[in-house]
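Apart from one protein chain that is not included, each protein chain of the complex appears where it belongs.
Chain naming follows the written order as A, B and C, and within any one chain the residues start at number 1.
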Amino acid sequence: MLDSVQAETPVLAAERVSKSFGAIPVLFSVSFDLRAGEVHALIGENGAGKSTLMKVLSGFHPATSGTLRVDGEEVTLPPNGQAEDMGIVLIHQELNLAEQMTVEENIFLGREQSRNGFLDRAAMTEAVRKMFLDVGLDISPKARISSLSIAEKQMVEIVKAMSRNARVLIMDEPTAVLTEAETTVFFAQVEKLKAKGTAIMFVSHKLQEVQAIADRVTILRDGQWIATKPTGEFTLDAMAQMMVGRELSDLYPPMNEADVDAERVLEIEGLTTQNIRNVSFDLRKGEVLGFSGLIGSGRTEVFEAICGLKDIDSGVIRVHGEEVRFASVADARDAGICYLTKDRKEKGLLLEQEMRPNMTLLALPRFVKGFMIDRDAEQEALARGIRRFDIRARDPKVKAGDLSGGNQQKLLLAKIMEADPKIVIIDEPTRGIDVGTKQQIYHFIAALAAEGMSVVVISSEMPEIIGVCHRVFVMRDGQIMGALTGDAINETEIVRYAAGLKGEKHHG
Amino acid sequence: MGPAIALLILCIIGFSLNSAFLSEGNITNLLTRSAFIGIIAVGATFVITAGGIDLSVGSMAAVIAGIMIIVMNNAVETLGTGVATVLLGCGCSVILGLGAGWVNGFLTTKGKIEAFIVTLGTMGIFRSLVTYFADGGTLSLDFDLRGTYRPVYYEAFFGLPIPVWVFIIVSIAGWILLNRTAFGRYCTAIGSNEAVARYSAIKVDRIKTWTYVIQGLCVALATIIYVPRLGSASSSTGVLWELEAIAAVIIGGTVLKGGYGRIGGTILGALILTTIGNILNFTDMISNYLNGTMQGLIIIVAVWLQRADWGRKSSKE
Amino acid sequence: MGPAIALLILCIIGFSLNSAFLSEGNITNLLTRSAFIGIIAVGATFVITAGGIDLSVGSMAAVIAGIMIIVMNNAVETLGTGVATVLLGCGCSVILGLGAGWVNGFLTTKGKIEAFIVTLGTMGIFRSLVTYFADGGTLSLDFDLRGTYRPVYYEAFFGLPIPVWVFIIVSIAGWILLNRTAFGRYCTAIGSNEAVARYSAIKVDRIKTWTYVIQGLCVALATIIYVPRLGSASSSTGVLWELEAIAAVIIGGTVLKGGYGRIGGTILGALILTTIGNILNFTDMISNYLNGTMQGLIIIVAVWLQRADWGRKSSKE
Partner (left out) sequence: DDKITIGVSYPTPTHAWAAGMNWHAEQAEKRLEALYPDVDLVLVNSPDPGAQASAIEDLVSVNQIDALVVLPFESEPLTDPVLNVKKTGALITVVDRGLSQPGIEDIYVAGNNPELGRVSAQYMKTRLKEGDNIVVLRGIPTLIDNERFDAFMAEIEGSGINVLDHKHANWNRDDGFEVMQDFLSRFPDIDAVWAQDDDIAIGVVAALKQAGRDGDGMFVVGGAGMKETIKSIMDGDELIPVDVLYPPSMIATAMDVTVNAFKSNGPVAGRYILGATLITPENAADFYFPDSPF
């Protein structure tokens, strides 16, 4: 099988491609090829140039030098996604949907079906319904994108790309925001496409996934090509090591015992909002608390409600034993509670601004001296954040929107930590972050807890929850289904609660 | 829903002030008057949905009316005072509208100048051109020609004045174009997120230019039914129509920043604005000087009434 | 850079038309005149940067001027025609400006009504109120009082007329506020992305309201230096100032959709607009009727000249 594949000419190939943004070089003479019916994974650290290479391969960025070939013929790809007409489709790392439009409108955007000049809306709606049925998704074609959760948006993107009947499907971290269940559904689709002969290129920081689905793997480091080999020739550790360029020790830090007598810094009783019912739990000093569950189970809403971002219908919130109700994020911040959103593009960062204003925005009052912003202090904060979270930007003046996805996430983390919270809620902390940095972040979380800070981790990645949390709450349908501690924190237990197979109405 | 309720409330107020408000004659006047602003506002809905703005429409109407009159007056000698001359005038109007719209679109897209500036500039240019052509005064249509052209404004057709028919046709066409064609979706997509639209291989510049061209066409149509009304154009023709048109669009629920347009709402918005003026003429309870105050209050309240409808949507942005 | 080049070119044109353009008298006139629009435009920069718009500023200036005059005239009996009365008038102006701005802000944020509609409404309201107070005519400042107040417009101080000093101070204060304080950062953040701002602990409604209040304050200051110039207010005071102010802001490079503001550019924008008018008064080569055409063309060209500067930024959206 592998031999016959190798004999073919690649459908899409890059030869010694380099790319610079202005004076900043990002890719250095990288070669890459993609064959029909294979899944070729591209891995590398944050900022290695993966997204850039994908954009070059799909015509969104012109290469600075080097050659692109389609079916062996040298080509110049047309810009702005017009390469779709040649069968080359890209799913961007940043979600790329028109928020105010409906699912159906987005899926068919740019290639609407018309009859006699009028949109054939019934046909398109029906087609979308069928596609969703195929992948087992329950999203209405008429729903507005703005009303969907991030994972749902990502699935819409995937469905949109698959609907294009592409010869070459290039996907930039499609699984970063998906839970395992959705990832499974997604991979089933990928297998189908592969069987049809579609060439698939994809990026993921979840190396198990890479191992499970990819036929070949290419590794980039700092914009340089490092290796391309069949997946079987790599072990997980080898992949990680080649990416990062150093030996990786344990991904998860040793967990120090939680102090059961520690002060309860946050107590929630009977919290009820539009989508959540009667949620109660508590958080102790120095504890790392996990929140697990399926997409849309309401984890985010619990904490947005606590921080004053969502209306609360009823319930009691106590911080250090004192009852509070935050009217705004500022009040929550001043009380030492900060929430890090999972939606870095829409809610997290000002994409048009540089790193510095983004970095200090949440904690800005701390940087005011007299009447004015203390720019030196800001600069120090930025340097601190870059060091602490290993933010890699080749150009320090780069707009946040032009940072690589993973580095945006790191910038967001740094921004939250600048407010020096006592209780920090991190929604999907390692979304889009490479293994090397993941390790750093887990250690960082453990260190925070050791220093007496309390951390809530909301995550759809079960290993992460299992690896760093002292206690785990599992949510389903806006309710807490159960709490797990110690050895009970394992995948089967979590899944059973999350799927509703097991449930004790849990109260704090 | 919101704008419809606001309009209903206005009608009730109007009727309670004076039952003649609901007389056939007044309703006809009201509809006919709404036609100008309404037709222009339909065009503005496209421009605004695609994230643009056009401040030049009032002046554009004035200059088109002026040139139409000049052309028709000059054609009387060769073509006579018959329908041919009027058709020539209308053709001329349409060409000018398309051309003026294209200029606005071209400068905005290819010139990469903010739409606000481009159309503020052309607003001044058009306005001063009509003043220039009219020598500061009024351009009047040839008297005999007026007889030929007059029915276009004053005659009814199946019980409705012709301008109202034009309004209805433009509205339906606009609604279909915005809601039932790929073009309409492209407008929404561009207004919603230009980068997404561009990445979806939509020819952003071309579509944006088209929205201005449509706006120009709508202005031309409005002018064609405006000219036979009084048979004249001057530098005061169409003053502030741009604000009225934009207000109609926004009262109707379209979001000023783009990405969400409703033709139906726009039509209601135009009716609401005309009705406010009409009601104020129906009562002498309020000092004339305070007409503007009433107008302002009613507009704000009308939009506030329907806020529940779309407030969420716009605040999401 | 862009706006500065445009201004420079304008000055060269002015000088080549008539060397008196660069005479001290003319430069002083020019600067003094720019002060009104400039001060208002500094306020508008905040509103626009935070993603809003204020169409009411011209009418607001008119109504504030009117009420100021009424208050001062009435105070002459008790306070006499001295400085006390003038100070009372100025205080009154500031309070009215803050209040009017707050109303705009409140309706926009808490009322959740689009800023365009709110300020279109208050524009009508303010305009008709001043007409009402003036009984359709003109409100005039007490003659003796005018003597006391007059120097505020006409006197120089270290070689520069007082309005120019006010303009300079407002500009510097505005620049610091926008570029060097948390408030300015918040305005930019809100204009770029309201959701991000809210998640970053910014009290979005409060900050937005403040931008309108600042706009109101700027209008009040402009009015304080405007009243001694002509000593009167009427319904034609400040007509179209809103468009001029917004134009100055956008010519200066601020993006109309928000998220990117430049006070320095705004000031240049105000100077450019005033200079255009000044140059057109300098030559009779062009038919008076075509002034608007020249103005429109120059504005478009001026912005096009600086397009390279910020075109990238605005097209990204």
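Methods note: a contact is a pair of C-beta atoms (placed from the backbone, for glycine too) under 8 Å apart; a residue touches a chain by one contact, two chains touch by 3 or more.
Note that the structure is a prediction, hence the values are computed from the model and not measured.
The chain that is not displayed touches the following shown chains in the complete assembly: B, C. Taking the complete complex into account, C:239 is the one of C:4, C:160, C:176 or C:239 that touches the chain left out. Contact with the undisplayed chain is limited, among C:91, C:151, C:264 or C:277, to C:277. The set of chain C residues touching the chain not shown comprises 18, 20-21, 23, 25-26, 29, 33, 36, 131, 135-140, 143, 146, 150, 226, 229-232, 234-237, 239-240, 277-278, 281-282, 284, 288-289, 291.
Where chain B meets the missing chain, the touching residues are 18, 20-21, 23, 25-26, 29, 33, 131, 134-138, 140, 154, 229-230, 232, 234-237, 277-278, 281-282, 284, 288-289, 291.
In this section, only the chains that are shown with their structure count from here on.
Rounded to whole angstrom, the centroid-to-centroid distance between chain A and chain B, based on C-alpha atoms, equals 46 Å. With centres defined as mean CA coordinates, chain C is found 29 Å away from chain B.
Chain A and chain C have Cα centroids separated by 46 Å. For chain B, the set of residues touching two or more other chains reads 195, 255, 316. Not a single residue in chain A touches at least two other chains. The residues of chain B lying in touch with chain C in their complex are 55, 107, 111-114, 116-118, 120-125, 127-129, 131-132, 135-136, 194-195, 243, 246-247, 250-251, 255-257, 287, 289-293, 295-297, 299-300, 303-304, 307, 311, 314-317. The touching residues of chain A, when paired with chain C in their complex, are 309, 328-330, 332-333, 339, 341, 346-353, 357, 361-362, 364-365, 367-368, 371-373, 415, 419.
Within the complex, the chain C residues that touch chain A are 176, 180-182, 185-186, 188-189, 192-193, 195-203, 259-260, 313, 316-317.
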